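This is the structure, below, for whatever I ask next.
Every protein chain but one is kept in place in this view of the complex.
And now, subunit A:
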């Protein structure tokens, strides 16, 4: 679709632009990721507002996630999420086997380390959409090939428990599969939330055991440093 091509080019240019004006280094990289994520957040909020104006009220959290996976994803990326998994305790994993923002890129290890730059906006998009549906969340993304994914997510959940945002990237030979580990932290009432610029991390209980489920439902807000 033509308009998709235009959006892809705009997105890539935005990523380049953000990094061009930044210096090297890990702190700068974090700032750039945050910038892109925040842009995605604003867009996600706006999009969800327009999409859901005429839809019926959502029954529950799972209903909202299905909406994100089907309608939202189709409108934004012209396809549905391929696989949705949940532990029914607040953690959702959205799997896109052919993520549109990456399919244009050539496969190769040297590229993979830059994949996070191209995922930040989308993470924000989801977080923003959920935010306007009354769900506070932490959204992280990984790029990996099919067999390598399951171990990766357990680690991500633990990191989410400490209330900090970490982009975790794993080397893989095929940068097509996108896993969005999405973690909603206590659904608040269904009112649009103001867009946070920077939320200071609150005290969160530390997970005492590396369980793949349940601990993260105690996380407070999504904190971006």
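Assume contacts are C-beta pairs under 8 Å (C-beta built on N, C-alpha and C of every residue); 3 or more make two chains touch, one makes a residue touch a chain; residues count from 1.
As a convention for this text, contacts and distances are computed from a predicted model.
Considering only "Geranylgeranyl transferase type-2 subunit alpha", "dolichyl-diphosphooligosaccharide--protein glycotransferase", "pyruvate dehydrogenase (acetyl-transferring)" or "Trafficking protein particle complex subunit", the record for the omitted chain gives "Trafficking protein particle complex subunit", by its UniProt protein name. Of the options A:76, A:120 or A:139, the residue whose C-beta touches the omitted chain is A:76.
In the full complex, subunit A touches the omitted chain through residues 1-7, 9-11, 13-14, 16-18, 21, 35, 38-40, 42-43, 46-47, 50-51, 75-76, 78.
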